[in-house]
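Of the protein chains in this complex, all but one are displayed in their positions.
Our next item is subunit A:
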Amino acid sequence: MASSAHKFCVERILLSCRRSLRTCSRSYAKAKTKKDHTSPLPGGWQGRVGLEIHAQISSNSKLFSGSQVQFSAPPNTLVSPLDASLPGTLPVLNRRCVEAGVLTALALNCHINRRSLFDRKHYFYADLPAGYQITQQRLPLAVNGHMTFDVYDESRSQRQVLKSCQVRIKQLQLEQDSGKSLHDQENGEVLVDLNRAGVALMEIVTEPDMVDGAEAAAMVKELQLILQALGTCDGNMSEGSMRVDANISVSRSNEELGTRAEVKNINSAKFVQKAIEYEMQRQIRVLEGAGEVEEETRYFDWKAGKTISLRDKEQRHDYRYMPEPNLPPLIVYTDATSPRGMQDSVVNIDRIREQMPELPDTTRRRLVEKYGIQFQHSVALVGEGLVEYFETLIDVKGKGRDPRSAASWVLTDLLEQLHKRSLTFQECSVTASKLGEIVDLVGMGTISKSTGKKSVVLYKAHMLQLTCPTKYIFCWIFSQILGLLFDGDNRSLSQIIEENEWAQIRDEETLGRICDDILEKHTELVEAYRKGNVKVVNRLMGEVQKATNRCAEPTVTSRVLKLKLEEH
């Protein structure tokens, strides 16, 4: 066990050294270079991507009805007469949804239309009982925004910034979601659940400012973090709270935009990237074969890793947009225009702006500036939603926990345990204060430092390059304890340490007894020492460590051992 721990430690140290060396070569300021528009596509092809992102607004009730919003409820239990489009029902707009839309639009630097309109978009589909969707086509809630995001190098474990990009936001509109259809191919039937029908969506439409799948995926991830920070959408793509349509085209450099194909309903950032990469390659193959890209709707088959035509182009969609006659214009106010006495029942842009929380990009910079942690660590903490945990861990009065080490504990050890158990951070049973306790115990030297002589040597050699070196010495025991806690070990930390004999032995009397034992067993070495061979002390030290499972505190042991040798 000791040797495997040793090996583990050495590997970790080597790994961390490589990481920190790479880090040194890249400063934060340097990473913020101008957007690099070189296309990764072969043959001088240039790709263009615009996204339409449907984000479900986190609200208690639906956009136009008072039925509940909840994922995976029993079918058709969250349906009001309006959601089922029964005659005689009328839509009543949910204020929360407007406020969420305004807050999101402000975070995306949009211009908010003080007056916006609702329209009907018609199409017949079984999960759209009204035969139309209420959306905002002519005059949406907000227009002309932009957001910035970084593209990270995902091929390596740490997140290095490849480039910073900006994408223009064309508009943000409020609209209804449709119900859900289950296709029963065997019986040739469609089963319809209207629980989702009428749930509020924000459709965020970008200009075609992205050049490849990596940029588009990075944009989606950043938007997801922004929405989560705002609390306007939970960003859960696997539950369909965020769905992406990508408009993709390729053209020869310096030419006009090519004909685009739309890939619909992509439900993860990874698939956004894959779908776009596949689709661009497909279009290039078509164009290089002297064919023409058809303007069509496709869907991404993630199992096959391909986009497949939905073959609906013979009938171009005619949505027959018309003004929604049941909804007068939506008016939002500012402090200057807000009608007195009505402050609580109207939406006020200035009031909403005051509620703007810290956005991910600001959080990243703040973590770096306030705690001096590496930029990659702050990116990872923000990306994994661990900022609060991290800050709780280090903001304990009088403990003086090192933020840089804390970032590593959280990002390496904690995440490793979570991933190993396929748990999400929300399911994490080890609280920040518990993790802090282990960290403090390790820091106080209760847990043995010397898990291997070699690691100590390496530690010294690389001390200068490591940001948080002590951690790697303790990491093995540290992760063992963490693992036990995750497995539901109820013992106290000191109990765990004691029962596993991980505690460091620094008691002189105990060490003296052990040294006596060793000296008796190795009389030939004692003899050699007497003849002036001082080097044998190291061998004897090694024997003591072996006998104590490497728990003997080295400084005290060395003193005790020398004393005993002199006495002999």
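Brief remarks follow.
The rule is short, and it goes like this: contacts are C-beta pairs under 8 Å (C-beta built on N, C-alpha and C of every residue); 3 or more make two chains touch, one makes a residue touch a chain; residues count from 1.
Everything that follows uses one rule, which is that contacts and distances are computed from a predicted model.
Missing chain, UniProt protein name, picked from "Ribonucleases P/MRP subunit Pop8-like domain-containing protein", "DNA-directed RNA polymerase II subunit", "Pescadillo homolog" or "Glutamyl-tRNA(Gln) amidotransferase subunit C, mitochondrial": "Glutamyl-tRNA(Gln) amidotransferase subunit C, mitochondrial".
Considering the whole complex, the residue from A:N60, A:Q166 or A:T523 that touches the absent chain is A:N60.
If you put the hidden chain back, the residue from A:G231, A:G291, A:P339 or A:G542 that touches it is A:P339. Checked against the full complex, the one of A:N109, A:N144, A:S164 or A:S181 touching the unshown chain is A:S181. Interface with the hidden chain, as seen from subunit A, comprises residues 59-61, 65-68, 74-84, 86, 92-98, 117, 123-126, 181-183, 185, 188-194, 299, 301, 303-304, 308, 310-312, 315, 323-331, 337, 339-342, 345-347.
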